[in-house]
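Of the protein chains in this complex, one is absent; all others appear in place.
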């Protein structure tokens, strides 16, 4: 039972089928194929606004290119200190944005709050020795497995906008946030003040499909060439586009996210009930963060449960439910924990 | 009949099957999967030397990252003026290498010769006002559809090396060059003085699989992080790796390249025999460059033959044979030309 | 008699005095000193329009920062193939502009003409594989010692503007061009369609003072931080600013430029009359380009005349008249040539 990362699950059957179908014959290259040409319209429907869609190879590319597009080299990007673009991308945003400065901020359960952002903006001031506040980047769902409500996002983007910042959303697990909140895609993004977002499908059922979405057409000016210059315009883009279309088709993304979230809820509940486990964040999507006593950790591993140790904190572990866990796997996990709890 | 680009063909059945097989269950992310872990060994066999393999999303990424790895920001890269990295990558090499200067050189049929390289190196001299000669990049097969022999490559790399340059090969159509020359992969690369190469499979039967190969382990120092920082480490890398393995398996790459080259040979021969067509380059791989009189151009297009006009030269056209042209398509093309020639 | 470069002359007495005066007491740092605070107003008077002035350490910095400010990383800059930013700055524009592509163009006597620019723009087209035409950079006076008339500049900037490009002027020898044409600073810059310019004083009497001027306030947005990030905001900027003010004061810049131009005119005339010398460009400012037969070259050098051999062309030489040549030096040069001519 692999709870290491949602990046380790295979693609969903529907998405694999779409990819196979896309391979039936010739198609124009560089995004002029029939699948790619549906993207803007399809996403515009789903997001209920004019949306420009640029597939890229990875979520890191989406984030880093978003920063480069929305922040000058002498600008500052405010993000949570746990944000993927701050701690997991080997400096990709700084590289792509030619030196832009990330300003990592603290906040409970991976979530930013207005006050630290305001304080950080004020600290930079308007002296040329400090970078210009330029971009707010939120992660939805967060790296701690929590979600922002629409109201929370609005409060943050309003603050940002009042200081002249643009607003980016890292949506590597956006579908999980959608089903967690019950909100519409529009409500959690542009209606809440988001200008552009990294849209991830890979962790939630695609074989590999990520895109950068722009809700503000003016902000996308020149982006097609920026993506090309980054080596992120796929020559046979149809395969990525076909995956993205299948991902949205018949709400597949919500179906898979719901399954993953529900699986995590049960994993979290089982752990929460166990005396040797302590959840450190609310379980709101498909991620569970828990402190485990060594005995419990050993028991789980002995039973073939795979999950990651959290860097720098010896007894902290992350379990991520992929979209394709089966009922019997979950029941087995629960049984394992109940026995332990009984003991 | 699509002769627009080998990027427009679908993936070969064997490669699609490999991709489907790779989707059977969970696998570790970020290149720690079973397919990716075979890459170094498999390519080392094929190239008969210790080879490090880094999949990336596109050929542009492979080229640009190669330049960044082998040339400092204040360095100069010598390449043919038609080279993909000079004219088709929207400044990707300069972007990735932080300002490195491409020095485009002329040469018949897309091939570099020693004298212009020597002259260009001498012209830069050793003054700090000019970039430091750092890298030679050859394209094999060339953008004009021609190939370098091992001896030709050796002459160029020896010159480069004598001036302290490293040597890169853009092998977007490397398989086509292999079957055109009958040489081994080793003979056309490291044995001929190449240090690193962009290895392309996408144009020759993959759905999307490109890699940067290092024949010099020291030159690869730090590259894993450079790729990550570029957003080119695929989280589910298994799908790219499985394609690359299938591409080499049972010499599939040579089979597809041979078919494509042979198809182009027939297309070229048919055109060459036609009074309204003039080949402008030898047809050595799967590309045919021809000047067509308007009447012939109209005839071909009316018959549903698709191919590209060459930018900046009104009567010049490129036809590229994909690996999967069928015998009857070729016969039809030939028949079309014979009728025209008879008339 | 040093005719190697106008960079080898010392500063003019008036500028040295200004520098000494600026050293009399404390002054605010980072451009908030009394001298720096006069710059915008003083240059606005001289250029007869609202002008923003940013001193930087070198002409290379002014050019490269101008490109970075006015051209995106995925953009193209059209310039003459002899332009300083193309051949003498070790890739500084590409570095600062993060990969922007220079498109060097030919043109007689160092001057660009509309047709090659139009052809180059058309060749790039609007495909994402090629950089976006973004900036035209003219050099006034040119690297061949010639000058553009206002009408010529207008023709080029009108073409540029029609294609959406901004227009930059490299004015390392702008004063020489002014006195050569008799035009006003305004006529040769913003009135002729120039948006921003590198303003050089170092070659014409300053110890070291260069600046980037913006005639379009919107285009300067963020530039103060860009300069800071480049390490080109001088902490004790007063010394650069005091030089710039003294340079303009009582038309000193025109006085020194006139002396230099007149000296070059006499040098050129003397060479032109000599059978062993051939001028290859009109002598319009303080630079003379001539082919010399070996005997004449030897004679001049034996007489202690220092000047540069032109790279890549064995019998071509450049002589640059600094602003401070003395009458007797010129007379001696003329006498030297007359004797030779007589023989």
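As written, the chain order gives the labels A, B and C, with residue 1 at the start of each chain.
To be clear about the criterion, a residue touches a chain if its C-beta (ideal position, glycine included) is under 8 Å from a C-beta of that chain, and two chains touch if they have at least 3 such contacts.
Every value quoted in this text rests on a predicted model; they were computed, and no experiment measured them.
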- Specify the residue from the set A:25, A:125, A:164 or A:275 that touches the hidden chain. A:125
- Which of C:36, C:60, C:157 or C:299 touches the missing chain? It is C:60
- Note on the structure: Out of C:202, C:261 or C:299, only one touches the absent chain, namely C:202
- Note on the structure: Interface residues of chain B toward the undisplayed chain are 30, 72-74, 98-99, 128-129, 131-132, 222, 224-229, 233
- Task: Write the list of chain A residues that the hidden chain touches.
- Result: 73-74, 87-96, 98-101, 122-123, 125, 128-131, 311-312
- Query: Touching the missing chain, which residues of chain C?
  - Reply: 2, 4-5, 7-11, 16, 19-20, 22-30, 56-62, 64-65, 89-92, 95-96, 202-203, 207-208, 225, 228-236, 239, 322
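One rule holds in what follows: only the chains that are shown with their structure count from here on.
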- For which chain is the distance between its Cα centroid and the global protein Cα centroid smallest? B
- Where the CA atoms of chain B average out and where those of chain C average out, how many Å apart are those spots? 42
- Message: Just the number, please: Cα centre separation of chain A and chain B in whole Å.
- Response: 34
- Out of chain B, which residues touch more than one other chain, so two or more? 89-92, 95-96
